[in-house]
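One structure is given below, represented as structure tokens, and several questions about it will come after.
Only one protein chain is missing from this complex, and each of the others stays in its spot.
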Amino acid sequence: MVATKKVGILGATGTVGQRFILLLANHPVFTIHALGASSRSAGKSYQDATKWKQNQPIPENVQNMVVQECKSTHFKECDVVFSGLDADVAGDIEMEFLKANLVVFSNAKNYRREPTVPLIVPTANASHFDLIPHQRKVFGQDKGFIITNANCSTTGLVVPLKALQDAFGPFSHIIVHTQQAISGSGYPGVPSLDILDNIVPYISGEEEKMEWETGKILGSVNSEATGFDHLENTVVSATCTRVPVIDGHLESVSLKFAQQPAPSIDDIKRVLENYTCEAQQLKCHSAPEKAILVNASPDRPQPRLDRDLQKGQAVTVGRIRECPVFDIKFTLLIHNTVLGAAGSSVLNAEIAVAKGLI
Amino acid sequence: MVATKKVGILGATGTVGQRFILLLANHPVFTIHALGASSRSAGKSYQDATKWKQNQPIPENVQNMVVQECKSTHFKECDVVFSGLDADVAGDIEMEFLKANLVVFSNAKNYRREPTVPLIVPTANASHFDLIPHQRKVFGQDKGFIITNANCSTTGLVVPLKALQDAFGPFSHIIVHTQQAISGSGYPGVPSLDILDNIVPYISGEEEKMEWETGKILGSVNSEATGFDHLENTVVSATCTRVPVIDGHLESVSLKFAQQPAPSIDDIKRVLENYTCEAQQLKCHSAPEKAILVNASPDRPQPRLDRDLQKGQAVTVGRIRECPVFDIKFTLLIHNTVLGAAGSSVLNAEIAVAKGLI
Amino acid sequence: MVATKKVGILGATGTVGQRFILLLANHPVFTIHALGASSRSAGKSYQDATKWKQNQPIPENVQNMVVQECKSTHFKECDVVFSGLDADVAGDIEMEFLKANLVVFSNAKNYRREPTVPLIVPTANASHFDLIPHQRKVFGQDKGFIITNANCSTTGLVVPLKALQDAFGPFSHIIVHTQQAISGSGYPGVPSLDILDNIVPYISGEEEKMEWETGKILGSVNSEATGFDHLENTVVSATCTRVPVIDGHLESVSLKFAQQPAPSIDDIKRVLENYTCEAQQLKCHSAPEKAILVNASPDRPQPRLDRDLQKGQAVTVGRIRECPVFDIKFTLLIHNTVLGAAGSSVLNAEIAVAKGLI
Partner (left out) sequence: MVATKKVGILGATGTVGQRFILLLANHPVFTIHALGASSRSAGKSYQDATKWKQNQPIPENVQNMVVQECKSTHFKECDVVFSGLDADVAGDIEMEFLKANLVVFSNAKNYRREPTVPLIVPTANASHFDLIPHQRKVFGQDKGFIITNANCSTTGLVVPLKALQDAFGPFSHIIVHTQQAISGSGYPGVPSLDILDNIVPYISGEEEKMEWETGKILGSVNSEATGFDHLENTVVSATCTRVPVIDGHLESVSLKFAQQPAPSIDDIKRVLENYTCEAQQLKCHSAPEKAILVNASPDRPQPRLDRDLQKGQAVTVGRIRECPVFDIKFTLLIHNTVLGAAGSSVLNAEIAVAKGLI
């Protein structure tokens, strides 16, 4: 981890892009080299191009960087390109970067369902990097590849699920209900008239993402390392709502194990408390000390109090108890713009460096 | 409905009591005759005794009524006594009133599990009034009786469940997740530091109430009219959270019918839309025109937009769709301080009058 | 007030337009005859064209009305046209309507500073209707005319100021600080990320409006009824902020009277409590029983508790006390989308009918 890697950020002026900048500003491995945004912003200094909405100032060395258009020619010196692009433009741009032999870590949904693209939550399924050699072959690249991270709510869900599945085998049924923060919708995002003194019980496309992505992430790379074996026989039902919280998605989960009798509540707690992931073993800079924090208080986790623990890279789990209908239920919290977005990409890239892929 | 009944209100200075006063201020059947509160308030005028937190003024004829202690001697002229007392005092006081041959409609939890006390949601199980003759016998009263209404979240849940159970038979599994308004916790209730930019994923005792009360309400009076046959074989799992919303509890429900194949989504919608209840047939003043409002918009119901429909006495249901795990899922909204509290009691009392019990 | 007047609503699909529809749905004098919006909405039914954000349903008779483009030919049968148009289009459209001999009541800022256009707050300066004959002459109309109502914050300010000025003469200095609700910015309006757990201490153009409009409204029609004598020697300094409140602008006012010694606090209270305005004397349907409500509680007015009093057409004043720097200070509340917008226009139109101008 001595050499410094140059990184580019696509969608640098948006909400996810701003988080990338804060996470990368004083990074021991990555140094911000290029910023990309729409043609409307290109040519401007970053501080003029962005409507900065973070509670820390724009890092000094970034303020006057000139924003480029999102074309690979402007990013060819970058060892890593982080994409915080919106889905409506991410598809074409990210493919153009990949075909220019660049390494792309994307937050967009566009390639998550692509059979040769890993969908990686860094504290859950880093083993899915094993598909990269095959992906390079498919796209005819020797260095470039693309990794997507998961939807923010899926990300929170799969971390404890991975720990439990590793210990007790797969689940037969999962019912999950989310209460998602407004920052998940970007800026300007949710109008205040829709969310003050209110809940919106619907987020377009979100439930389908959670129900599908969980099966890919908790599945495995096939034996030839040419594709993914999705989870079979695990059915997920998600209900997603938007709540008046700035940051931090809260999720209530009920689940049933395929194998019965189910583990005891104490076994569940023990497994969650002791869970460690590959990112920790690789000693990645952004890996949390604990990927899962178990909180024993009856009324935790809470978004405002728990979202910033472990710099936003942990999932906090609480209220672990028996479910009268299934086996267990619990509540989890994920910081949706850190581990649920830019933080996942950065940690994924650190893992890739540690694995020698970059 | 010509004669006017005199009513008393216990706990008149509290949040539920204030709602009673607004609901009863211009009522065609009931006239406010006596107000009860703690000894600290007794002897004061109502406007001096209460910290009024409603967005309408105190009705003029109530402002200067003198608050009494909650003793039956002060209420013996009342045809009906509404209780908005807290659980820590409701048990003794309500029993003293019942034994003084008074008619009590209670919001407290204390007698909900009592085998001879009906737990009535007025738009769901008005048939449970049939137990009153037996209850009077048990307590040795010729006029007095006690009715409790349900927990606010249970109330919202059982109205659509009742409609569906009547049409399609009982459920095998119900998983419900609530997002409950702060007014449900009274005043001062939830500290603002706990709920601004936050969710509290726990409400003491609430999940147990929902899981238990549902079985009594959706059950039936036994054939001898001496007790209740609770629902058997319907398992309920509830998760209850507190959200920064003033009024209106939102609930996400997933359920499975005992009888398979389950009804279609269209059948479900049709049954909910066409549901009518006894309170409507009896033409009670506070009965909603429709006990269930089905909203077809993908992002409704929403607390701020839908809670006041039908003067807060309806349950709004939306997002009716298939559940990958169970048969169907949907979202419902109940106004927690109207149908979920004082409004239930008032409508229950109107039903009792219409049935000749008062 | 027997005959029914046909009315049109411009900008009917917007936030102010929706308020017009609710205020006019069951009006004894006005009946909704035509709805205007952008060409994007034209030709659609109202319920398809609008994103309805009110907590009451769209009135049944309006749901299926076909929305028209905002051209006077579609509104020529209307006795009154209410405009909730945005300032960027209001200028041209309202002038086209005026020149088609139509009567326009506008919420937009475009003509407020026009020397021949009255700027009328209905419970403050209805006497400014006296300029209409001259205005008709200037624009060459025999029936048509245009009236604007004031900025929402100005409206709240001038009602108590008018009462005090009538009693004690003009002010030398006024310093006012506003805390304005998000509904004042329309929909989608203020992004939730800007206002949850936050205050925005700036509203573009708002302070200038308050500082200027106050002088026109508190001034008088000149003796020839050909123009307005603005207040001279009253200096206003405004600071305007946006707060996380749905409806209701709160304003803190410090003021000094030109004539010294200043009146006593008791005199101030008495004058505010006894204030009556022409709209009340004309017995207009939407006139509040009291144009100013004085609340003696130390912590009132409060937006959520007081905004709906008098159906939103009153200004509530509280905390009347001595100011160490000037003479007095007090706090006022106005419902910004009722008296502060659509409600002003409707009441202005009622006054015009009562005065025989329509």
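Which chain is which? They are A, B and C, in the order written, and residues in each are numbered from 1.
Heads up, the rule we're going with is that a contact is a pair of C-beta atoms (placed from the backbone, for glycine too) under 8 Å apart; a residue touches a chain by one contact, two chains touch by 3 or more.
Keep in mind the model is a prediction, meaning the values are calculated, not measured.
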Report summary line: Check: shown chains touched by the absent chain are A, B, C
Query raised in the report: Hey, which of C:P28, C:P201 or C:G227 is the one touching the hidden chain?
Result: C:P201
Query raised in the report: Among C:I9, C:L218 or C:L305, which residue is in touch with the absent chain?
Result: C:L305
Report task. Give the residue, chosen from B:T4, B:S39, B:S127 or B:S192, that touches the chain omitted from the document. Result -> B:S192
**Report entry** Touch criterion as defined above, residue of C:H173, C:H285, C:K311 or C:K355 at the omitted chain
**Finding:** C:H173
Query raised in the report: Looking at C:E69, C:D86, C:E211 or C:D308, which residue reaches the missing chain?
Result: C:E211
Query raised in the report: For chain B, which residues lie in contact with the unshown chain of the complex?
Result: 53, 182-183, 187-197, 244-246
**Report entry** Where the missing chain touches chain C, by residue
**Finding:** 173-175, 177, 179, 194, 196-202, 204, 211, 235-237, 239, 241, 243-246, 250, 252, 254, 298-305, 318-319, 323-326, 329, 331
Query - Touching residues on chain A - with respect to the absent chain - result: 53-57, 196-197, 246, 304-309
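Definition applied: only the chains that are shown with their structure count from here on.
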Query raised in the report: How many Å are there between the centre of chain A and the centre of chain B, using C-alpha atoms for each centre?
Result: 43
Report task. Could you give the separation in Å between the centres of chain B and chain C, each centre being the mean of its C-alpha atoms? Result -> 41
Report summary line: Note: chain A residues in touch with at least two other chains are 194, 196-197, 244-246
